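With one protein chain withheld, the remaining protein chains of the complex are depicted in position.
Chain IDs A, B and C follow the sequence of writing; residue 1 opens each chain.
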């Protein structure tokens, strides 16, 4: 299994895979870019014996606010004619930015309820291709609760083989109605617009966005790089204490160096504006050297876009 | 009954009193000041036959964001040695700014559930003095449901003579716990701070606050005066359509000339910041000539206070 | 104003009318029958000078479980050619049993949210005829908040002149959807069926139903007469303590002599069955001499009807 380590959560996948004895091959990254299609393509071309059974990519790295260009990665698999399955984690992108399991030729999509679907945590979703089913049928790794077989069999009749989290299913029904009422394209546009406003705020402060490639900006979360010598967690603490707002911490190798602003789910312009005001004031209170022009830049954009 | 017409809601009291045949005497006002203690004192001194049975003052005029200085009015009644009852409407001040029924010598206080008590509309409250009870006992105006007598009698044993709005009473119990946990003085300070931030934003836009006397600034609502030739309701509509935020309309003679920003109840710095961002963008979108410095001024204050 | 005293709540209307100085004429009753159409007709025929301005009837006496036959009373007004308005209290019948303001020629209907509409207490409803509006326009009784005029004027544009209990209006919208989904005729049948099951239980215990005329059985509440020497409130207390079920107390002259079983609103067969089980056990625990056949009789009926 080839895993592109685009950030903390990709690294977590590698760790889980290791625990299962899968001996994943990790392609290192700088945590500022998505998975590199060319590098993946090169690695697969070199794997003439098809030892790599799957390529795992995190669509939206929650730890960095960087997305990976899944269609380009799919194209590399196709170009190499490599049979590896394509596995994509969409936990923090599903319902917030364009994702197309079928059109993009993904074999296994992993999603969750607690981000763009606006539900409490508790549900996980898998979309799987026929090839993934075939692979599962012959795979040797022991499975019990997570085995797709009994779930797919029960689903034929609308059932689930274990006790389902029924309350969340009621919530899911309503969440899907809400997404449909707004229209999925409009939901995606809204998230992209809030992400752009957030980046303009960050630049207005004279700070840097963790994501280095504009093609890979996340629409659901943006990580802010602190200047050297400033502790992102101290900024977060000030903002929590003073403004009762909890920002995402830097994870893994980004601990203390970035904080993260989430802008996904049931969220609108003024919620974002209030959040950015809190960040601007918090940065100043924490004596991070910024220009106080972030909120103004975001408002200019929100007003005119 | 002497009513100081400090705004729309004082005018409504006069209208209700008229409908009841009470022939209220209305002291006109400019809707930018609270009730004038001197003028009230003068009027009472002239009423040597004690024809005036009550003085009614709205503590916080929801339509203008102007408060009346109740203790000074009480002092005028005392100075004149006039037996009129002092009636105070605290609907939009109760729980949001200092008010002391007993200490201030108020005879009848009227409050409601839907503002500082953070509940849905549906409950009204009366605090009444012994003199008010005595007056009610001999008053000639027919009363049925609103009669204090049966309510006071039933209350002796913890009951209410009619079907009470039980759900709101559960909510009230929790609201009082919340106010107590934060501390009433802290709640009042919080509201005063948000009102000051709002006024700084308004001045940052180069606009005018409807309340003309700093001693009478409301802590729960602030009315913003539009420049001549600009329709406040059109601004409100732009903000509602674009940002899903509903501001208070100008009432009575202020229709179209002001809009109102509420900042009371369960409310914090970032909620206010988001609201002010929406107002600043909305004013610009509605092409009201403003300087875009309102949000910045408010944030400066919120950050440093 | 002529008021048929069919029970405690009719007596309360008389008391409220008296407080308003309306000097109501009360037609006494035995609290086991509805308003007597013949007696009302006779009284109106004798009122040749039309001194009686209105006839007030409680459709469903919550205190006794007795309904009044409104159409027959309307017919008596018509037969006498008397101009009195017909006022009907439907607080505990609205949404639970057939009632037709227009078809029955009622002038003023008074309803509430907290019974058949399945909402918390807090909303009152009036349906009024053109004649009632005309009468209100010329009536001399002082009115303020309760005056129909401002409400009707504001309602023309979908508004309400005072702060409405918005949360209850959301609830009302849903309650009306629920009633519509079940179908109003089905809702009425359901209540009638549960009332019959309750009466069969009462007879199965060898006890008496307070309502003496089968034409006047209430579909929403049934009062149970205790044998002499037994205190209904003690039975209620036993049931509350032992089974956590609160039954209605006997009101006014029925205090201690009856308790009341409500069977209205969001209610089904097994809710009723559980309630009747609690009553049967409670009567036995309170050593009221009964035959333990009430539940069995109710179940026989519920099963086969």
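We adopt the following convention: a contact is a pair of C-beta atoms (placed from the backbone, for glycine too) under 8 Å apart; a residue touches a chain by one contact, two chains touch by 3 or more.
Worth saying up front: this structure is predicted, and the values here are computed from it rather than measured.
Relative to the complete complex, which of the depicted chains are touched by the chain excluded from display?
Spelled out, the missing chain touches these shown chains: A, C.
Using the document's definition of touch, tell me which of C:42, C:183, C:227 or C:292 contacts the absent chain.
Candidates C:42, C:183, C:227 or C:292; residue touching the omitted chain: C:292.
Pick from C:16, C:39, C:75 or C:273: which residue touches the chain that isn't shown?
Going through C:16, C:39, C:75 or C:273 one by one, C:273 is the residue touching the chain not shown.
On chain C, where is the contact patch with the chain that was removed from view?
Within chain C, the residues touching the omitted chain are 242-245, 268-271, 273-275, 277-278, 280-281, 284-285, 292, 295-296, 299, 302-303.
Which chain A residues would touch the chain omitted from the figure, given the whole complex?
Within chain A, the residues that touch the unshown chain are 16-17, 19-21, 112, 114, 120-122, 141-147, 163-168.
As a convention for this text, only the chains that are shown with their structure count from here on.
Please list the single chain whose C-alpha centre lies closest to the global protein C-alpha centre.
Taking the mean of C-alpha atoms per chain, the most central one is B.
So the centre of each chain is just the mean of its C-alpha atoms; given that, what is the distance between chain A and chain B in Å?
Using C-alpha averages as centres, the distance is 48 Å.
In whole angstrom, what separates the CA-based centres of chain A and chain C?
Here the centre of chain C sits 59 Å away from the centre of chain A.
So what's the Cα centroid distance for chain B and chain C, whole Å?
The answer is 39 Å.
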